[in-house]
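Our next item is subunit A:
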Amino acid sequence: MVGSPVLFVAIPLLAAFIIPLTGMIWKNSVRIIPGLVLAFMFALSISLMGYVSEHGTIVEVIAGWKPPIGINLVFSPFTGFLTMLMTFLGFMVWLYSYKFKRNVDFEPSMKYFILLMLLVTGSVGIVLTGDIFNMFVFIEIVSISGYGLTSFYTRRDSAEAAFKFLFMGAIASTFLLIAIMIIYSQLGTLNIADIAEKMPLMDNKLKVLSLVFFILAIGVEAEIFPLNGWAPDVYTQAPGPIGAAFAGIVVKAAIYASVRLVYTMYDFGGAFDLFIIIGLITFIVAETTALRQDRLKRMLAYSSIGQMGLVMIAFGIGTKEGVYAALFLMFNHAIIKSLLFFSGSYLVFNKKNKYIKHVNGMGKYLPITSVLFTIGSFAIIGLPPFSGFWSKLAVLTAAADSKMVILIAVILIISILEAVYYLRVVNRIYFFDKKEKTETQKPSINALIAMICLGIIVLVIGFYPDLISGYLDRAATDLMDKGNYIKEVLTINK
Partner candidate 1 sequence: MKIAIILISLGILGFYLMDIFFGIGFGVQHFSNGVKDLYLSNSKDILKVSNVVTSIVVNFRGFDTLGEVTVLFLASTALGGILYKKRHHVGERSVLFPASRIVMSGAKLLFPSIVLLGAYVFIHGHLSPGGGFQGGTIIATGFLLMLLTYRNYSVSHNRLVYFESLAGILFISIGLVGYFSKGSFLENVLPVGNMNDLFSGGVIGIIYIAVGFKVAAELTGIIYTVLHEKD
Partner candidate 2 sequence: MEGILMSILGAIATFLLAFVVGMTYGGIRRKVIARVQNRYGPPIYQNFIDAFKLFSKTTAVHHGAMHLLGPAFLMVSAVVALMIIPVLRDNIWFTNLNFKGDLIFLIYIMTFGPLGMALGAGQTGNPNSAIGVTRGLSQMVGFEIPWVMALVALMIKYNTTSVVDLMNVQNEVGQWLIFQNPFAFVAAILASLGMFRYAPFNIVGAPTELASGPASENGGKFLFTMMSAGSVFAFVKLTLLVDVFFGGASNLIELVIKTFLLYMIPVMYGVVNPRYRTEQAVTYFWGWPLLFGFLAIIYSVYF
């Protein structure tokens, strides 16, 4: 084994504490170190994935205490896949924002990169941890760094967005604590595997209510329907790459948390139906709302929420095919939505309100960015041969195999709306004339590299989905096998 899952948390935190010191000596280090750390994390995840695919799940304990006493980190094909995705995206976001405009100021840029790094760390922590209270701590890390990143631009209305986020986040964390305490009071343990094993002992009523509180708490981060009022504001007001980070990293972690709850901890069959209902409502409301947006980033935000609803639906199908599809969707959504946020923020760069009409005629001024945005749009609509098609196909196939005909119909009808609003933007990029004369910002080279990387992934996965389907398949098997998870964690011999 080359490295250990614990380094995913230890190294970034160490770096976070070191950066203020090095920053006093060498200013550029505040930008470079987070990048190196993120790259390290990505490399580590790849190397561990290689190990995992050969030797099976890695369970890492903290402070030498075996579960259920100590906290443990689980690096399985499932969590490893998400870790890999998140760290990769984290690195992309870093790359994209390396030459950030506000970098002239030392202090804010230091804060930006530290917060970004910790955001990724927190998300990875949520995914890796095997302890439910530890998950709460990581959720809070993610939230607070999220608040900080959202309100990064002092000129915009970012504080308002951040405050809404915080408001919801604070309420959510309260209920998360209540849920954790209900579980603890009944089972006397906080370890997920241990809870899962003992769950049949718990009183059914308390089980239901604790799950309800969990869903409320995690739902805020996962942007499910009535709890996602903050999300569009945050996506709009945060710096462009942070929108990508939210869509690609934070939400994924939250979805992971809810999935872990339903698939591993609880033993309700009905929870899957709940997933489908919530996912469907989220999907419908978000996509219909996105149709009527006049601001680009808000549209992307609602679209992102809608996609997450689709992911919930896919998880709610509850079969291995469903999980496979959901993971594929998550992967695609992370890549594509980041691409859209990246390129979209250059298309409306210097505009105050970032209306969709500002992209008019950008195809001429920013050809590569526009092409990438177009590829992203086509991919997210699910047009073959781009990558989005395969995930949509996987979802529908999974739903069909479970005989959910009406669900398929609804998904497809809503997908049409999605196509409509994306195409409206693409049409504007290429076929509308630029009205007012405002200066456009050419993407810097690092941003361009990041975008092209993502674009290439979209195309390559579109033409050859087998590239990741192996990972997805193993991850889905891993998630479905609850008994194996419990066994792996609780019988660790270390």
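In the analysis below, a residue touches a chain if its C-beta (ideal position, glycine included) is under 8 Å from a C-beta of that chain, and two chains touch if they have at least 3 such contacts; residues count from 1.
Selection rule: all candidates are chains of the complex that A comes from, given by their letters.
Quick caveat, the model's predicted, so the values are computed rather than measured.
Visitor: Subunit A in this complex: which of 1 or 2 touches it?
Guide: Looking at which candidate touches subunit A, I get 1.
Visitor: Would you mind writing out the residues of subunit A in touch with candidate 1 in their complex?
Guide: For this pair, the touching residues of subunit A are 4, 6, 9-10, 13-14, 16-18, 20-21, 24, 60-65, 68-71, 105, 107-108, 111-112, 114-115, 118, 125, 129, 131, 133-134, 137-138, 140-141, 144-145, 147-148, 151-152, 154, 159, 162, 178, 182, 184-191, 194, 198, 203, 205-206, 209, 494.
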